[in-house]
Structure formats: C-alpha cells, structure tokens
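All protein chains but one are shown at their positions in the complex.
Each chain gets a letter, A and B, in the order it is written, and its residues are counted from 1.
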Amino acid sequence: MGSFAYAAPDNLADALAVLEQHKNAGQRIQIFAGGTDVLVQLKAGDSEPRTFLDVKNIRETQTISLKGDSAFIGATIVCAQLYENLALKEMFPGLIESADLIGSTQIQGKATLGGNLCNASPAGDTIAALYANKAICMIAGKSGSRELPVEDFVTGVGRNALKPGEILLGLKLPKPNANTSDAYLRFIPRTEMDIAVVGAGVSITLDDEGVCVDATVAISAVAVTTLLVPEAAQALIGSSVDEVALQAAAQASSAAARPISDKRGTKEFRRKVVGVLTRRAALIAANRVKGEAE
Amino acid sequence: MSKMHVSASVNGEPVEFLCEPQQSLLNVLRDELNLTGTKEGCTTGDCGACSVMLDDRLVCSCLTLAAEVQGKSVGTIEGVANGDTLHPIQQALLEHAALQCGVCTPGYVVAIKALLEKNPLPSESEIRYWLAGNLCRCTGYDKIITAVQDVAQQMAKADKNAGEPA
Partner (left out) sequence: MSEAVNFKYIGTRPVRPDGVDKVTGRANYGADANLPGMIHGVVLRSPHAHAIIKKIDLSQVRLLDGIYAAVSGNDFPEVSSGSMGGEGGGDYKDLAANIMARNKVLYHGHAVAAVAARTRELAVEALALIQVEYEILDPVMTLDAAMAEDAAILDESMFTQGVDPKPKYPSNIASRIEFKRGDIEQGFLEADIIVESEFRTPTVHQGYIEPHACLASINEGGQATLWCSTQGHFDVRAASAKVLNMDLCDIKVIPSEIGGGFGGKTVVYQEPVAILLSRISGRPVKMVMDRDEVFRASGPASASHTRVKIGARSDGTLTAMSCWMAFEAGAFKGSAIMPGAMCIFTPYKVANFYIEGFDVVVNKPKVAAYRAPGAPQAMYACESLMDELARKLEMDPLELRLVNAVEEGVQAAYGPKFNAIGFRECLEVAKQHPNYTRALKEGQGRGVAAGFWFNVGMQSSAEVHINENGTVMVIEGNPDIGGSRASMALMAAETLGVPYEKVRVVVADTENAGYTNVTGGSRVTFATGMAVIQAAQDIISQAKQRAAATWELDEDQVDWQNGHAIPMPGVNADVEPLSLARIAANSGRTGGPLLGRASLNAKGAGPGFSVNIAEVAVDRETGKTDVIGFTAIQDAGKAIHPAYVEGQLQGGAAQGIGWALNEEYIYDEKGVMQNAGFLDYRIPVASDLPKIDTHIVEVANTAHPYGVRGVGETPIVAPLAAVANAVRDAIGVRITELPLSPSRVLESIDGA
C-alpha cells in the first residue's frame, strides 16, 4: 500500500516527468483537474492511495484560443469560464449550455471540460456536445503530442484513450461557419443537480435555402459511451428540418440507443426520451442558424 | 507519509497549515483552522453547505483539496460580516425569516454574495438556478429568494447613492 501525494507542476515538461517517473516505478498516479468527480469517487469506494497530479497550473491547459480556423479550449478551463466567455457562447451555444448544466454553480466553479471528458461517464454532459462539434483531443506525452477525434477518446465507462504518461491538454473544435449551429439538451427529473438520464447534442448546417446540408447527432446516457447516430444525421440532411425529418431523426436516435434500466430511469423511458431530445435539440440548432428566437 | 505545508490567505489573512495530500479544504477549515461556520452536509458536492470562495469562484470546499489552495485566497462565512456590522445579505436573511434550522445558512450567505457580485440585480429565475446547489430542507426556499431580491435592490440603491455626488 502506497501513500497519497499531490503535485501541481507549473509546466508541461515537469508534469510529464512526474507521470513518467510514476509509470516507471509502477506507482498509481491520477491526473487531477477540478476534482469534482475524483473526490467523490475517492469517498465512494476507490480510496486507494495515489499521487494526484494537478494539471491546472500548466499554461496550455488554461488557454482559450479562438485564432485561426479552429477554437482551442484548454482541458482545465472550468465550466464557469466557458459560459462567461461570450465569444465561445456565440460560436458553440450547445457546448456552452452543456457546461452550464453540469452540477451546481459551485461545481461549475471547479469542474473542467477536460475532466468531464476524461471521466468518461456515459452521461457526461459536455461529451455529446463535443461529439456534435467534431472536437479533436490534443494529447501530450513524453514522445510528443498527438491528436485524436473525441469519439475515439472515450473507450468505455470511466475509460479513455490516454496512455500512461499522457495528458489531455485541451480540445480543438473546428469553427462553425455562419450557417452552422448546435444545441444540447438533457433530461433530468429535477431542474438542476441531477445526472443526465438521457442527453442529445446536435450540430446542424443549413444552406441559404434552409436545407440541411450537414448534421451530427450524438446521444448520451443510452449506452456505455456517448453514441454518434449517423442515421439521425442522415434523416436531417437534405430536409428543411421539418417535422417529418425531425421525427425520423428522433426514431433513429431511439433505435440507436442501447439503454439500461437503473435508478435514474428505465430502458423504455430512455429510448423514447432520447428521441424526443434529439428532435428538440435539432430544432433549436436549426432555429439558431436561422437566427430565430428559441 | 508526510504532511504538506500550505500557505494561503483565508478571509484576507495569511494562513499556514499542514494537511494530508487527500484532505479536503472543508476538513482543514473546520478541524485545523477551527472555522466551523462552513458546514458539512454531504461531502459529495450535492448540498452546498460547505460553500466558500476560492479566489473569485464559488466552490464546494468538500470537493477541493486543501493542497489546491496553495497561494490562493479562500473566503468563508466568517469573513462576510464587517467587524461588528452584518453584511446586508445576512441582515436581509434575518429580517425575512429566511432561515429555520440555519445549518444551510452560512453556505447561502457565501453563495448569495458571489451571485450579487457577478449579477447585482438577478431575476427570480436566475437566483433560483444560481442557488440550486444550496439545499435547504426547511424553508421551501421562498423566503430566501425574497430576501435575495430585496437585498439586491437595497444594495443596488446604496451603490447608486454612493456613486452620486453629494
């Protein structure tokens, strides 16, 4: 049995060195950002000693950049910073809303975008929104950096594609053009403070005639990982996002869902409501492109 | 296993303490620094009774490692009143009978203060959503919300008056 330790290096090289050192020594190390999941898990059973590697002081993880064709959001940017950033909110309203839905105001003051992704909960709110926005994970390791599409990053419940010695620095998102927008909706029994029973993130691109030329639909809390639903996207593409297309997208999401029944909802409920949310989110995203009031 | 040495500011004063790497800020505040005004209701971030300010962010001290506050400033309920004068938020909660058992109240005071600093005149809905992470089982929230609406008006008026030439 080892002991607990905490390290908060202020640069990437030192952080990677700490990771490497633990890897070589076979000691458990856990990357630590907001801690809002980690500390709950520490109390809820996984109390094994480990080193917490706090990566909040690393400049790269604390950066938001909107220069060029894509936006970069550092992994340790907290939810509150996301929704306080008006430019980001304008660019990715759905993603920012998903961050605004996580936990309480207090949680949003600590919980990070990277943490939500790395925690890889099937119900993680930002994950479906990141899928819908075709986000790319920017990963650093001893032997250099690599990029990974977000849908390849989440590999299972609580599992991600980071190898020992690697750190998620942040997420790169292609900037949407003027005819693209997104939306994320989740269902919870209360108005706040719950884990999503189901979630749906949709990104939509319309042409000047209002016809959908591209769409991405991602659904969450209905399988072990967030799912992309190309069938739902296909149902929207080529349509004017009318009721028929929306219904078809809803049905596609319901059909793609592989939910379980648990304390938060039944299989049947999840299957049905994920369709409802897909339809509603697609409509919101389309209306956003059209500049219509929600 | 050795303890960590942490230097921080708590309610504006420099503080040093020793903590275990996995120890929460809540634990250190209550048990090491004897600041028991910050309450423990769940230790899982679900109730808000342990709300404190960490620099300019409202956080749950139960989900913050004590080690994380190195070099940062922490604001607790004990630092809200000014000398022998209650903060207007504290006064408003009293006057509106917005507490019954009172155990959630310190967390509310800290959270409401954070709200009004960011959003001086919030709508009822904004107040309710901002405070959704502060559970109260006694009041049904009604009088708390009214107290916040009232004190926001008062503070805005006081600010305006202060800003006007004499």
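Note that a contact is a pair of C-beta atoms (placed from the backbone, for glycine too) under 8 Å apart; a residue touches a chain by one contact, two chains touch by 3 or more.
Just so it is clear, the model here is predicted, and its values are computed rather than measured.
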*asked:* Given the contact rule set out at the top, which of the displayed chains would the hidden chain touch in the full complex?
replied: A, B
*Please pick, from B:56, B:117, B:142 or B:159, the residue that touches the omitted chain in the full complex.*
B:142
*Which residue of A:12, A:148, A:161 or A:195 touches the chain not shown here*: A:195
*Which residue among B:74, B:132 or B:152 touches the omitted chain?*
B:132
*Can you work out which residue in B:10, B:53 or B:104 touches the chain that's missing from view?*
B:104
_By the contact criterion defined above, which parts of subunit B meet the unshown chain? Give residue numbers in ascending order._
20, 30-31, 34-44, 46-47, 49, 76-78, 80-81, 86, 90, 93-97, 99-106, 109, 124-125, 127-129, 131-145
*Against the chain that's been left off, what residues of subunit A make contact? List them.*
43, 187, 189-195, 197, 262-266, 268-269, 272-273, 276
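In this text, only the chains that are shown with their structure count from here on.
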*Once you find the CA centre of subunit A and the CA centre of subunit B, what distance in Å lies between them?*
29
*What residues on subunit A touch subunit B, complex-wise?*
3-6, 8, 32, 34-36, 39-40, 42-44, 49, 51-52, 54, 56, 78, 80, 103-107, 109-110, 191-193
*Residue numbers on subunit B that touch subunit A, as the complex places them*: 1, 4, 20-22, 24, 43-46, 48, 51, 54, 57-60, 62-65, 67-68, 70, 111, 114-115, 129-134
